[in-house]
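A single protein chain has been removed from this complex, and every other one stays in its place.
Right after this comes subunit A.
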Amino acid sequence: MESAAALGIRGLTVRYGDAVAVDDLSLTIPRGQTVALLGANGAGKSTTVNAVLGLLRPAAGQVRVFGRSPADAVRAGSVGAMLQHGGLPSEARVGEVLDLVRRSFPTAWPLDDLVVTAGIEGLLGRSVDALSGGQRQRVLLSLALAGAPPLLLLDEPTSAMDVEGRRAFWTTMRGLAGRGHTVVFATHHLDEADAVADRVVVVAEGRVVADGTTAEIKTGVGGRTVSFTADPARRLDDLPAVTAVTRRGATVTLATTDADATLRALLAEGGLPDLEVRGATLEDAVLSLIATRRPTPIGVPR
């Protein structure tokens, strides 16, 4: 099983009641990669992470971690995780919690080095209840690293951090990749994916809509959005460079890869009240990626 990928997901589908959180998602992550799962809230990132950890039962599909089932991989200590809604116990000291988790793994990360790597110097004797948000995240990272697992899953690891804390955390994550860990992290910040990952997987509505290097993704999502007020009857088909059309009441929003061409065509047809043109946000870009319904996602090698 030495050759098995760190993570292999095939046709994963997860439902919460009637809602489909992850929809036939497939993804293979070779050993040693640092991968960002990028997407808006509710895109299915956490659900995917939880499925990889065996924390929920998928409706369909298969997850393999180093060629094993999630439960077996977790039991064998091959996976360390920072959960988005994970937490620390009250009435305990950081050192006690860390000690407990280190003992539960077959091989423990040497304590002195772990403390430095996770950046929790001076916190071991501190009560868990007295930690700041950023310190908690770092302690949770130290728990994920405690067993020196070859695969690390970090679900929005920097969500409780300020700008400085996030930058320091990115340095830590790059260091982990440098030590040969496979790191998969979920984020909704394009800059975070850009700073840390060598591969970005964009997830929207439970599906992979783009998969490639950060540079490839940025080219793919580098469009603009044009919004204006329009009569609901006005036809907006066949506009040049437009990848998606959304209407909210009288407001029309177009995603375009060439704002110049789109605007020229629109102006030729008539006025554009309340015109607004902006660079596409990640969310817009992701929306446009879904709307185009590409047969194969951007960057997926065929």
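We take it that a contact is a pair of C-beta atoms (placed from the backbone, for glycine too) under 8 Å apart; a residue touches a chain by one contact, two chains touch by 3 or more; residues count from 1.
Here is the rule we use: contacts and distances are computed from a predicted model.
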"3-isopropylmalate dehydratase large subunit", "RNA polymerase sigma-70 factor, ECF subfamily", "ABC transporter permease" or "Thiol:disulfide interchange protein" - which is the UniProt name of the missing chain: "ABC transporter permease"
Using the document's definition of touch, tell me which of A:Thr28, A:Gln62 or A:Ser104 contacts the absent chain. A:Ser104
Touch assignment to the omitted chain, from A:Pro30, A:Gly61, A:Gly77 or A:Pro240, lands on A:Gly77
Sole contact to the chain not displayed, among A:Pro89, A:Pro110, A:Gly175 or A:Gly270: A:Pro89
I need the residue numbers on subunit A that touch the omitted chain, in ascending order. 16, 19, 21, 41-47, 50, 53, 55-56, 74-77, 79-81, 83-92, 96-97, 99-101, 103-106, 143-144, 146-147
